[in-house]
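Apart from one protein chain that is not included, each protein chain of the complex appears where it belongs.
A, B and C label the chains in the order they appear, each numbered from 1.
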Amino acid sequence: MRGLGIIDRKGAVFLAIVLGAAVLVPASNLGLAETNPLHVSDYLVPLLGKYVCYALLAVAVDLVWGYCGVLSLGHGAFFALGGYAMGMYLMRQIGPRGVYGNPVLPDFMVFLNYKELPWFWWGFDVFPFALLMVFLVPGALAFLFGWFAFRSRVTGVYLSIITQAMTFALMLAFFRNDMGFGGNNGLTDFKDILGFSISADGTRTALFAASALALAGGYLVCRALVTSKYGKVLVAVRDAESRTRFLGYRVENYKLLCWVVSAMLAGLAGALYVPQVGIINPGEFAPANSIEMVIWVAVGGRGTLVGAALGALIVNAGKTWFTGMLPEAWLFALGALFVLVTLFLPRGVLGLWASLTEGRRKTTAPAPPAMPAAKPAE
Amino acid sequence: MNDQASQPFSRTHCEKPKDCARTARSARRLLGYVFLLAALTFLSGVQPAAIGAASAQPASAPLAGADLAPALALLGTDSYGDTDAALGRLAVSTNTRAADIVEAIRDGRLLFDPQSKAVFLRMPDGAVTDAATGAAVGAPPAGLRPVRVNNRVRRAIDAAAGALALLSPDNQKRLAAAAAVFKSRDVSALPILDAALAKEGDPKVKTALEQARAAIIVASQSVSEPERVSAARLIAARGDQDALAILSSLPPNSPDAVKAAAADGIEAINRSLAMWAVAQNVWYGLSLGSVLLLAAIGLAITFGVMGVINMAHGEMVMLGAYTTYVVQEIIRTSAPFLFGWSLAIALPLAFLFTAIVGIIIERTVIRFLYGRPLETLLATWGISLILQQAVRSVFGPTNKEVGAPSWMSGAFDIGQMSITYNRLWIIVFSLLVFFALLLVLKRTALGLYVRAVTQNRRMAGAMGIRTGRIDALTFGLGSGIAGIAGVALSQIDNVSPNLGQGYIIDSFMVVVFGGVGNLWGTLVAAFGLGVANKLLEPFAGAVLGKILILVLIILFIQKRPRGLFALKGRAVEA
Amino acid sequence: MDSQSQALTQSLLYLDNVSVVFDGFRALNALSLTIEEAEMRAIIGPNGAGKTTMMDVITGKTRPTKGEAVFAGVHDLTKMDEAAIAQLGIGRKFQTPTVFDMHTVEDNLLLALKEDRRAFSNIYWRRTPHEKERIDALLERIRLKDHRLRKAAELSHGQKQWLEIGMLLAQEPRLLLVDEPAAGMTDQETADTADLLRDIAKTQSVVVVEHDMQFVRDLDVKVTVLHEGSVLAEGSLDHVSANERVIEVYLGR
Partner (left out) sequence: MLELLGRAAKGLGVLAATAALAGTIGTASAQETIKVGILHSLSGTMAISETTLKNVMLMLIEEQNKKGGLLGKKLEAVVVDPASNWPLFAEKARELITKDKVAAVFGCWTSVSRKSVLPVFKELNSILFYPVQYEGEESERNVFYTGAAPNQQAIPAVDYLAKEEKVERWVLAGTDYVYPRTTNKILEAYLKYKGVKPEDIMINYTPFGQSDWQTIVADIKKFGSAGKKTAVVSTINGDANVPFYKELANQGIKATDIPVVAFSVGEEELAGMDTKPLVGHLAAWNYFESIKTPENDAFIKQWQAFMKNPKAVTNDPMEAHYIGFNMWVQAVTKAGTTDPDKVIATLPGTKQPNLTGGVSEMLANHHITKPVYIGEIEENGQFDVVWKTENLIPGEAWSKQLEGSKDLVADWVQLNCGNYDSVKKTCLGSVTK
């Protein structure tokens, strides 16, 4: 690859912060006393960990939306599938410590009278296999879906809506108890991961660090893609798809590649998210969630990977804050935030920062055009 | 625990099955006498006194010339068992007030005094009278409580009323009575049935009576075999679920001929029912489709025509539903007589209200976002959150009651398929809305401007069309239609702040599936998906059915990337 | 068709009896046309004559309802998609200039260069000196040397037209389809464009669709007049402009 050439100034700052957090947060949580002003409380660590996972997810969404013009309203599906893969591993780790003390079957299977483990649960007690599935399952779904959709040139809002249909269908399917994924209750009450107790501070901080590293890694992967000639073609596809075709590029392959990569990153985010929040259930497939992910990206600034991560952080921190601060009225605040951002920061928070610094130096981030992605046929 | 506290359970003395059984049995026996006595009275106009003698059973002796007093005494004890028994007595009472009292019990207008156990009857006009005499009571004692009714008592009421009605001069009443007997299949009803049949003039009622009679004799040992066979045939001719029930529940010791006849009947009925079932499912599909259409049609304007990814669409529907609620509340409190019209009144108001809300949204937010469809998604999503929370804080998070006017409740049958009125009306209504909208867009100046603006904003502007205003009006129109959809949906779904969320996804599916910007596409898509869904449901079940539909949509879009009715040719790429 | 097409290998593009129908409307009606190697052809005709549709058929954007479209005698264009046809060596310039606004002039050309088009290999791509030379040469030729690092969006209309022609050249196609290159250009630019095209036509075949009669005259090549989806007349400009029907339906009096 092109080594450090892919990191611009913005990216450098971003990576510095993320990697810094990966080291400092655990250090302060474990090393410093509760009373120390710099101590990061046990409450904050998993919370920050959750935000970081969301940030990675947002980066994944931004890759397909910001650079390839594919607005996915179904990325929650990939996120959740990655989460379920990890969740299944964690369930198997419980072993005989379930309430029914069944060494093999998770509790929900015991009371649904499963006699033995369904085939699709096989192997999930082995971490490497589970980890493989974290990438493979979302990747495979994305490949299948994208292969058909891009080949038959489904674009714009039509594509967005069928991605939504996809996640909606999956949600209904996973809600069914007959599916063997725990139905509405999903997978929960995890005990430990890789032998470490999931509720131990050490594990928590380790998970946070892992998430931070994953975010940094994911960012670098996306960055490598978008700064390559491949990335230039992607942007070309976003801005003038048919023109790109007439230049002889197989647009569908270009889309498919970044679609699958994005799905896998989303899956990874989900896998890191589950052990930190302690539950995965079909609610994660809800179309509303997928819409929110898009909103994080828009708030942060589309087409700038850093902005996506920033947006995820802002919106979710805001959510945490509002739901505690004004439980009755927080939706007003959140809704207002979305409206105001669209009206006054068309290029998101980062866009604002960019336009402030524009005077001195041009931002290298390709600012999104008047978003052609979802133009209904007129 | 004071006696007031123990009140509710004093009535539970019939918990021991023995008691219940006894009361039930006695009730049935009494019912028998009712028929018998009534029959006799009817045949020979002898005066009541003679009747006791005529019916020689000793058990009936206390009933002879039954007077209201014992019944009323039972009614004063506030116990379901007694009430049940009392109804039995009332039914045989020749006192002209009996019917009124039965009716009063049903309507909860029969009151009793917990202390004196005296029973009073509140007339529909509110005046309290002495139940026994009907004489107006100047100062009714305080703490009167209505005689309470439960399912068991309700059944007794129906039975008694039905029994009396078999000979009522009113055709409808006789018809209902016949149906009631058909249900109860009480052997002791035979004599009066025969009597009624003998004098029955109305053919419709006659068949009903005959079927009731057949239902009884087909299972009775005391009837000759050929008669029972023909009875079986007669019932089979009904061809409906009830007939099936009777034929399939024949006593095992019935003669083979009867059994055979029943078997043939069952087979025939099942065959016809299977065919009707398909028709029924199609109907269900159509009515589901009409709901989808209603939900989507407003979106077909704001999203389909204007290209605004309007996530607040569902909330417009919700606002429409709440408008209906408010209207009904006002009517309930200030003008109850208008209730039948509540929906009619709500429609224009809902349209205006949501349209205005829509226009405000358009002017304050959306107009800055044209040409940036995805920002509209973001902003309208925010708006939808705000609207939901607003409704939640104004009306509270719980469901609100929206009543159905009488003309929208109930059902009627076509062959073996039952059509509920509210579904029927909703289908009709959705089509009306659709074609009205079509007219507006195709025939009016507004429609012309709308199409002009949406097709080429700059050109339209150049031609002096005030595009801003047209945008506002168009969005208002779309929102308004969503509003009136809400009025209809309030009849079949929750009226709660989450109402809209339930429809937004389906709406988008329908509009996109039909082809954005094509109203006809929306129509076909809505009904197509509805019917497909309902035809799948019996085999796949509700959940899998829906999943299959979604997969079907995904695959279909592969074949037609621009929906059902996509514009072809250069225009698309232009 | 094969036996036939074998016989036609010498002609670069061969359209025979091509018809295209959009819900009842005949955009092309039994159109037949052949273009030779290194030939420049001007296509004129009133609006809706089917000029753009013809280009759509050649570039694989539209499938003909019936008829043959054969390239270099062997490739059946009706069975290939845009990308494949472009890789065969057919370049197209649109009526309204479509360049990648978000990319620099240089990158626009880079993306057009005749190179590996596969997604994966483009991830590991590094710029080669050879590519640089070619881009420099192209910039020279389309007179955008000083604008190399500007965003295409910032170019003037004429410059965009030229950039797009430059991208066309970068593809090194055997056949160029050029749709109204002179539209919205100053007279000077128009003249320059004509020169450029004539220059190109020395080595590659060019099909120019144009309304501007003066421009067509400047090109001074064989002219085909389309009307209602089929060829109305063919020959030198003077020859066709003498044609009664042509005058009637197009040039007018």
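Here is the rule we go by: a residue touches a chain if its C-beta (ideal position, glycine included) is under 8 Å from a C-beta of that chain, and two chains touch if they have at least 3 such contacts.
Model, not experiment: these values are computed from the prediction.
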In the intact complex, which of the presented chains make contact with the chain not displayed? A, B
Decide which residue listed in B:133, B:364, B:409 or B:456 touches the omitted chain of the complex. B:409
Quick one: say which of B:82, B:100, B:158 or B:375 touches the chain that got left out. B:158
Check the options A:139, A:156 or A:186 and report the residue that touches the missing chain. A:186
Return the single residue from B:122, B:228 or B:546 that touches the missing chain. B:546
Given the contact definition stated above, which residue among B:340, B:468 or B:538 touches the chain not shown here? B:538
List every residue of subunit A that touches the chain not included in the displayed model. 37-44, 46-48, 50, 96-101, 108, 110-113, 172, 175-177, 183-186, 188-191, 198-199, 277-279, 281, 283, 317, 320-321, 323-328, 330-331
Interface residues of subunit B (partner: the chain not displayed): 1, 4-5, 7-9, 11-12, 14-15, 17, 20, 80, 108, 148, 150-152, 154-155, 158, 241-242, 244-246, 248-249, 280-281, 284, 287-288, 291, 388-389, 392, 396-404, 409-411, 418, 420-423, 491-498, 501-502, 534, 537-538, 541-543, 546
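Criterion: only the chains that are shown with their structure count from here on.
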The pair of chains with the most residue-pair contacts is A-B
Note: subunit C sits from subunit A at a C-alpha centroid distance in Å of 44
What are the residue numbers in subunit B that touch two or more other chains? 573
Tell me, which residues of subunit C touch at least two other chains? 61
Complex interface listing, subunit B residues touching subunit A: 303-304, 307, 309, 311, 365, 368-369, 371-379, 381-386, 388-390, 393, 454-455, 501, 505, 508-509, 512, 515-517, 543-544, 546-547, 550-551, 553-555, 557-559, 561-563, 566-567, 572-573
Residues of subunit A defined as touching subunit C within the complex: 1-2, 224-225, 228-230, 232-233, 235-236, 238-240, 242-251, 253-254, 256-257, 366-367, 369
Subunit B partner, complex, touching residues on subunit A are 71, 145, 148-149, 152-155, 157-158, 161-162, 164-166, 168-169, 172-173, 175-176, 242, 287-288, 291, 294-295, 298, 328-329, 331-332, 334-339, 341-343, 346, 370-371, 373-378
